[in-house]
Each structure stands twice: as structure tokens, then as C-alpha cells.
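What follows is a structure written as C-alpha cells; I'll ask about it next.
Only a single protein chain was left out; the remaining protein chains are all shown in position.
Naming follows writing order (A and B), and every chain is counted from residue 1.
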Amino acid sequence: MITTFSQWAGDLPAGMAIIKSHVQETLVYRFDLVIGLVRALILVGVFRYLWLALYTGRPDVNGASLAQTLAYAALSLIINPLFSNWLIGKVANQMRTGNIIFDVTRPSYFGDLLLYQTVGQALVKLITTSIPLFVIVTVWLRIALPDTPVVWLGFAVSLVLSFLTAFYIDYLASLWNFWVTNASGMRFAKWSITDFLAGVYLPLWIFPAALQQVVLLLPFRGINYTPLAIFTGYILPDRIWPELAFQLVWVVVLMFVSRRLYVAAMRKLSVQGG
Amino acid sequence: MANVWTLTKLLVFLRYKKFKADLQYPANFVSEMIGTAFIGVGDILMLWIPSLAFKTIGGWNFWQLGFMFALWKLAHGLHAFMFGAFLGHDDLIRDGEYDRLLVRPVHPLFQIVASDSWPADALSEWIPSFTMLLVTAPHVQVPWTALTIAWVILIVISGAVIEWAVSLFISVFGFFFTRTNNLRGIASTFLFRVAHFPAHIYGRVFAFVLTFVFPYAFMAYYPTHYFFKLDVQLYSTAFPYITPLVALILLAIAMLFWRIGLGHYQSTGS
Partner (left out) sequence: MCCNKGQGTREKVTRLFSPRYKTVRAVDGIDLCIKRGEIIGWLGPNGAGKSTTIKLLTGVLHPDGGALKVNNLIPSKRRVENARQIGVVYGQRSQLWWDLPLIDSFEILKAMYRIPPAQYRANLDFMIELLNMQSFLEQPVRKLSLGQRMKGDIVASLLHEPPILYLDEPTIGLDVVSKNAILNFIGALNANRHTTVLLTTHNLSDVEHLCKRILIIDHGKIILDVLPDDLIQRYGKQRQLIVEFSRAPDGFVLPITINKAVIARREGNKVVIVFNRDDLSALQLIASLSEAALPTGVNIVDVSIKDDNVESVITRIYEDREGKGTARQEKQAR
């Protein structure tokens, strides 16, 4: 009895050390999360002021009311982190360390592997950041929520399609790493282009008409713009399904193109060797 | 310590050597420059599109906004070129590199400044901003004399120093066993808000933060008032003229704090 107790007591320091280090890790992680939330809220506040200042004196712009734009701006900052933007750097890293060889020789397709990882990350962000922010912001800013289930459903489906669109675009861009040793320039370009064409900071409805028509043809609108336009009611309920179809078509096209590009990348890789 | 001229020569020499090393990867260099040029384009669109849709933003027209943006981006680019190395300050401490810096007969901060090369993104940030400056310059309400140009240069340099002072101040927390990335994140959130739109549209709280907490508004927002004879809506009518002074004060504070941090590092080790 006494020996087992002293054994346990002897193990206690080791056990405590492990627990302590885990707690520390989680605390650091939590702290980062909180700071992330604070930063997001700062941005939401800042952009809110911007749109209020811009809209002074006018009821709407291109059919979008102030309320719609405010809602769009706030929610855009919340849903955007869910969409893949980090694959270029990630694949670049794998290339640099040589670990890429494990990724591409696994039985499952490289793209699928990345997809699962990205889904996992998005889910974590959804739970830890996006949903809390969504609740905080909609209450704080008194954002009008959609009143019909159709719109909610459309929004949810659109979000999933947005995620996939963003993923395949990011994945396509990351394949650039197989042709160039340092793709960080590509990363900046991709971020700027995507942010602009997806309407992350500027809702596409404020673009001048001619530009808007061009931009609306591209897949990027399926990233931020579509789900938010549905949510804020800018896209009317009867137009939801065509919008979703548009997103879906692009997802399929991008998926197909990325597979082809991957095959080409693999050929390039085997030519280069190790 | 050595005189300023010797130090400058050393800095140029070191940067040149590092630049040579970077040029060994020309494809990367070019790709990075092109990529970051896109950021500049995105930036300009960020203020052009709204000004098309809304005509004025906070009462400022496209020329005024563009000029302010150009000033900011020139300063920001200069900061990236001169002081970008401080983003890795935490690593210097963690990897023990600071000990190496302390064992050489040159001021550690100088060594850090001298360690970076000419990063590709500095150049590509200068191109769109310089273009913007030229485009908006004719619309300025003040005659372009040698003095005016000198004043612009002084503002850009001061702006870079302001950004550096904040970055240096934040870096010091690394001496106290803290990771600085969160603080940097918050600082950069504010930094980028003064780039495209005038600070007075952001309401009292944010305008306060941008003036007295992270004084980035002095980089371009306040100085622009002078060039377009705009009415100052925030705080003091003297603010458009004190950017260099603000830069000096902030730098002094940051350096003092750095001394304190270094003292702490030198009595506790790691």
C-alpha cells in the first residue's frame, strides 16, 4: 500500500509536468485566439465607419442599401478566414524541406489530401472563431438576419461551395511551386487578386458597371460575394439557385483543371528528380 | 563609437553583399517583385473603385486620397527596405543570435538594420506609389519648389521611422519572454487603415488610436492636409507639420525601451 502510494507520488512530478506543459500550450493558443477575435472586431468596426462615411447622404448604391453593405462588410471579414489562402506557402514549405515526396507518393491523390487538411482547419476556425464572431457581430451591429429558411439554406450551401471554390483556386496556385523554387511572389499576387475579385473588402456591387460585368463572369465571385449577397438579400430568393449553380459549375471546372495541372506537375517533378 | 560616415559606408557595403547573395536566385527575385507589384495594384483599386462609386470619401477626392496613399506607401516601402529585419527579432533572441550581435564591436541595432538586403517587395511597392505620386502631384494646392520636394522626402523618411519605432517598441517585448506576433498583428491592422482612407472617417476612438497609440496617421494622413490646404478635422491644426518631430520622439522612446529590454536580457540570459 505504502509502496504504491510512494510510487504514485514519485510519478506525480512527471505527470504534473506533462499536464502543465499542455495547459501552457492551450493557454497560449487561447490567447492567440482571443487576440484574433479582437483584431477581427477592430476590423469590423473600422470598416463599418468607412461605409457609414461613404454612404452619407445617399440611400443606396447600385441597388444596395446601407444596411446591406454594412452587413456584407462585417460578415465578409468573418467568413473570409474560412477560405483557403495558405496552400501556396504550405506546398512551398513541403518542397523546401523535401517532405513533398511523402505527400505525393501516398495512395490518395495529393489534392484530396490537402482538401481534407483544409476542411479540418476550416472546421476548427468555424467553431473557434467564425461562429462566435458571427454571434457577437450580428447582435452588436443589429444585422438583419434572413427571414426565410430558403435563404438560410442557400447561404449554407453557398458557403460550402465558396469553400470549395477557394480551395481549388488556392490549390491551383500552389501547384505553381512545382515550376518555381520560390513562390512567395505568387502568394502576394494571388491574395491581392483574389481579395479584390472576390469582393472581400469591396462588395462587387459598387464596382462600375463595365468592370462588374467582367468580374461577375469569373469564379472568384463565388468565394465571398455569392454567399453574402444571398444572406443580405441582394440576390433575391428566386435567383438563389442559378447563383449556386454558377458556383457549382466553376467548382467542377476548377477541380478538373487542377487534376490536369497536377499530372503535369508530377511529370515535371519526376523529370527533375529529388 | 565610429562616425556616421563610416557607419553608412558599412551599411551600404553589407546591404550590397546581401543583395548579391539574393541575386543568386533571379527567378525568385523577379517572381517576388511581380507578385508584390500586384499588391500595389490591388491597393490602388481599393481607393479608386470606391471613389468612382462615391465621388468623395470623408470629403476627400481621388487626388487627395491618391496623394495620401502615395506618401504612405512610399514610407511603408522604405520601412520594409530599411527595417524589415525587425520582424524576425523574436527569432534573433530565441536562436541566440543576439549574443553574436553583442560580441561584435558594432551597435546591435545597426547590425540588424544592416542584415537585410534589398527585399524585392520594397522596390515593387515603390513603383505603384511613385506613379501615384506623379499622377496626383499636379493637383496639389501648393507650388512645387525644391523646398516642397524636400519636405515630401522628409515626410517619407519620417513615416518610415514612425513605422520602425512602433516595430522596435514591440520587438522589445521579446526580451521579456513574450512572443510579439500578436501585438504586431494588432499594430498592422491599424497600420493599413491609414493607407487608403482618411483617418477622420473612422470615428473618435479609432482616430485617437491612430494618432496617439499607433501614430500611423502622421505618416500620410496629417501631412496631406498641407498639400491640399484641407481643414484639419482632428485635434490640432499643427499636426500636418509635426511628422518629423513625432518620428524623432517615437524613435527616442523606442530606443530607450530597447535599452531597458537589453538590460533585462543581459541580467537574466535565457
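We take it that a residue touches a chain if its C-beta (ideal position, glycine included) is under 8 Å from a C-beta of that chain, and two chains touch if they have at least 3 such contacts.
Quick caveat, the model's predicted, so the values are computed rather than measured.
Touching the missing chain, out of B:55, B:100 or B:204, is residue B:100. Of the listed positions B:18, B:94 or B:179, the one in contact with the omitted chain in the full complex is B:18.
By the touch criterion stated above, the residues of subunit B touching the omitted chain are 1-2, 6, 9-10, 13-14, 17-18, 20-22, 24, 95-97, 99-100, 102-106, 177, 263, 266-269.
Definition applied: only the chains that are shown with their structure count from here on.
Rounded to whole angstrom units, the spacing between the C-alpha centres of subunit A and subunit B is 29. Considering their complex, residues 25, 27-28, 30-36, 38-39, 41-42, 45-46, 49-50, 52-54, 57-58, 120-121, 179, 182, 185-186, 189-190, 193, 197, 201-203, 206 of subunit B touch subunit A.
Residues 28, 31-32, 35-36, 38-39, 42-43, 45-46, 49-50, 53-55, 61-62, 180-189, 191-193, 195-196, 201-202, 206-208, 211 of subunit A are the ones that touch subunit B when the two sit in their complex.
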